[in-house]
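Only one protein chain is missing from this complex, and each of the others stays in its spot.
For chain A:
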Amino acid sequence: MTMRVVIERKIYPAQEGAPERALFENLSFELADGEVCAIVGPSGIGKSSLLQIVAGLDRDFEGSITGLPQPVGYLFQSPRLLPWRTARQNLELVIPEQPGRAGEWLAQVGLSGSEDVYPQRLSLGMARRVALARALAITPKLLLLDEPFSSLDEETSRGMQRLVAEHMQTLRPTTLLVTHHWHEAAALAQRVITFDGSPARIMDDQPIRQVRAAE
C-alpha cells in the first residue's frame, strides 16, 4: 500500500518573540512500499517536524497521512533512551514478547558487553546504535531516521551507515531519512526530496540515479 502525506497547512506557533509562521503549505508526496526516500534541505526548514507529523506525534496540522505502514521505528535526532533503564532493558521494553532478542540486537550493532550499561555511560555513537537497534528490533514497516549520523566521527558514521544499509536490505521497511548530507542520501536512498523556502516547498523530487547524474 502506498503511503500518502498531505499537509495543507502547518503553523509553527509564536515563541519567545518570534512570530507565528507557516512551516508547510500545500505539501504532498507519496511513498511506495519499501521505498527509501531521503529528505534534504537547510536547517530549520521543518524536516524533523515533517517526521513528527508522519509518525503521528504532531497532530496539530491541516491535512492527512494515509496508508501509514505499521509498526513505526523512529530514530530520533537525540537517542532518547530511557536513562533509568540499561541498554538491554531499553530494547526489552519494545520487544516484551521476545526479551531474549535484546542481547542479539545489541551484538548486531556492535555493543556486546555494554548490555547492562546505563545510557549516560554510553557515548553518543553507542547510544545512537542502541536507539537504532530499538527502531529495528520491532521489525518496522515504516522507518523514520532523523539525521542518524550527525555529530558522529567519520568512522562511527560510516559504520552506522553500513548497519542501516544492511538492515534495510533484510527488513525492507518504507524509510524516510532526514539529512543534510548528500552523500548520506546517496548511500542509502533510492529517491531524494529537496525542501526549500518558507513555508517549505518541495523544490526537487528525483530518483537518486538522476541526482547523481546531474552532479
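Definition applied: a contact is a pair of C-beta atoms (placed from the backbone, for glycine too) under 8 Å apart; a residue touches a chain by one contact, two chains touch by 3 or more; residues count from 1.
Methods note: contacts and distances are computed from a predicted model.
The protein name that UniProt records for the chain not on display, among "NitT/TauT family transport system permease protein", "Formate dehydrogenase", "Outer membrane protein beta-barrel domain-containing protein" or "AurF domain containing protein", is "NitT/TauT family transport system permease protein".
For the options A:I65, A:L124 or A:I138, the residue in contact with the chain missing from this view is A:I138. Of the listed positions A:L27, A:I53 or A:V72, the one in contact with the omitted chain in the full complex is A:V72.
Residue A:Y118 is the one among A:Y12, A:Y118 or A:W182 that touches the chain missing from this view.
Where chain A meets the chain that is not shown, the touching residues are 55-57, 71-74, 76, 78, 80, 82-85, 93-94, 118, 120, 134, 138.
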